[in-house]
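Here is the structure we will look at, set down as structure tokens.
Note that this is a trimmed complex: some chains were dropped, and none of the rest were shifted.
Order as written gives the chain letters A, B and C; numbering starts at 1 within each chain.
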Amino acid sequence: MSAEVKSIPMFMALVRRDVKLAWSQGGGAMLALGFFFVAVSLFPFGVGPAPQVLARIAPGVIWVVALLAAVISLDRLYQADYEDGSLDDLMLSPIGPIGISAAKVLAHWLSTTLPLALLAPAMGVLMNLPDQAYGTLILSLLVGTPALSLIGSVGAALTVAVRRGGVLMLLLILPLYVPTLIFGVGAVDAAMSLTDPLPHMALLAATTLIALVVGLFASAAALKLALE
Amino acid sequence: MHRFANPAQFNRLADAILPWATGAFVLLLGAGLYYAFFDSPPDYQQGESVRVMYIHVPAAWMAMFTYMVMAVASFTALVWRHPLALLAGRAAAPIGAVFTALALITGMLWGKPMWGTYWVWDGRLTSVLVLLFLYLGYMALWQAIDEEEKAGRAASILALVGVVNIPIIKFSVDWWSTLHQPASVMRLDGPTIDGSMLMPLLLMAGAYQAYFAVVFLWRMKLEINRRKLAVARQVSMHAPVGAE
Amino acid sequence: MGNDLMCRRGGRIVFDGLKFEASAGDFICLRGSNGSGKSTFLRTVCGFLPQAHGRLVWSVGGDESDHLPTEHFIQSGHQNGLKPNFSLRDNASFFVSLASGETVSHQDMRAAAAVFDLEHLLEDSVQYFSSGQRHRAALMRFALVRRQVWLMDEPTVGLDAANREALGQLIANHVAHGGIVIAATHDPLGVEGLELNMDDFQPKITVADEAWL
């Protein structure tokens, strides 16, 4: 019986647990969604309700806030498990550090960033986003959000040993989010102005792929360090 | 105080009121709808769309009224630790949320023809939206804390904090001159609305009141029974554990 | 001092019919199996949890009152109340200034630290303490602030033999000087006193009929 075959159910169990935790009372997913919803709906108050101004800034605001919501929920990706001791148990499971971070990132994406992408059209309505941009908005978020989870995972793992490493994580990962943000907003802006969003999308997808490779290895290394 | 605390007594009282309230609701609603949609003139400015008023205005009134019921119940619960008052607040909240949502939705639907937009961020609309969030927050707090009494008291504190919002809703139109209509019925110097519109409006308001009474009493009874059931379940779950 | 107490948590009755009395110089050792309500009892005495039934009476200098003024007692619970980022000295001096509004002299601080052999750790940040060192740091409060009534929840947890003895002496000493100590523990403390076994006060009917009222 090879170790790989045996690890699949463990991997799935971890993903399931994390999704369940994220959605259980006080979990991070609700927080991120609530933050996303509330923060976007504050902008019309702040900026004023002029429809064309709102529309002009809609893609930027939605992407920036989605990104901030992801950061907020990533803050405790490993921290909670570290504090209650279950990170020890995870690290002793046969799936190993890479498996753990892959499972946790997948769970985070499924439970938190994916719902953000699905909620985005509603935010588009609040921000008076033109009709032609909705498809691209969702698509760009679907393609781009895994990069948010992956990059965030590195920051979360690096700061896990630092109590309330929040700032540190913010400063570490937000610069790394900039490419994703630029390409994501670029795609939606292109769709809004009826030009071709494809080049932006391609770059966005490339960013996500790079994040996949680098993110998992870096997270795993950082996690091992955290327990020392 | 604790004479009314007795749930059995409350149940008896509720059973006595419920049929009357239900009857009043049916009659008032029937009459109100008839006058509102068939026997009242269209407005000279607003045309037929004025009929939204008969749904919108009483709903807005009830949204505020229900909040006050909730706030008084919360105050009673916090000061006198009255368990029935906790349940009263809990029973009222969803009704109030529905009224608020109804006022918002009908207002938005009315706003499109009248103001040319579904939504503006003015004082009245904003404060009603805040009211909806307060209802939701109140209910969410009840949900979030497992220990019922604790949950109820936490929610009660929130309800009392939110009372500040009620005068803002009421007077925002006077404080900031905005798109929304100022008060024409509930004002100190008497209503300024025409009788042909006032009558169906008052009928509908009565119907909403009766509806509130019916659902509120019914939900109270439900809450009491639910508590009894929870207690009974705990007896069966934990009885063998006790160190006899 | 306490009379026919009943306490409820999460709708369940934890203990019922508890009677106890403590006067100056008494040591009460709370016993009882896990979940029998020792911590609940201590938190009720602190005034954090309301008693569902019965009355707690404190008589201080002849006056009777329902609540013991906070100037008269001090407690330590399952959590240690220490800020991991701060040094032990900072934690301790903050505790003193919050409890009494005074600042603690260097000498008093060292004396208090010496009780549980913590002098060499005074400047270290609490986050690097071992579990036992941390618990000792939490117990240091009893040597820092003068209060008549001490409420201790499982004070022996994680202590090595030498420190358990120090704890026993600290308690014995306080009691000998007219203090009152109520401690919940599963370990022997080596101090003579009254035993109060929470297992004796388990509710007969687990859920009272009027529990929801």
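The rule we apply is simple: a contact is a pair of C-beta atoms (placed from the backbone, for glycine too) under 8 Å apart; a residue touches a chain by one contact, two chains touch by 3 or more.
Worth saying up front: this structure is predicted, and the values here are computed from it rather than measured.
When all copies in the structure file are included, the protein chains give the formula A x2, B x1, C x2.
As a convention for this text, only the chains that are shown with their structure count from here on.
The two chains most heavily joined by C-beta contacts are B-C.
Spacing of chain A relative to chain C, judged by their CA centroids, is 45 angstrom.
Measuring from the averaged C-alpha position of chain B to that of chain C gives a distance of 47 Å. Chain A and chain B have Cα centroids separated by 39 Å.
Counting partner chains per residue, chain A has no residue touching two or more of them.
Residue positions of chain C touching 2 or more other chains: there are none.
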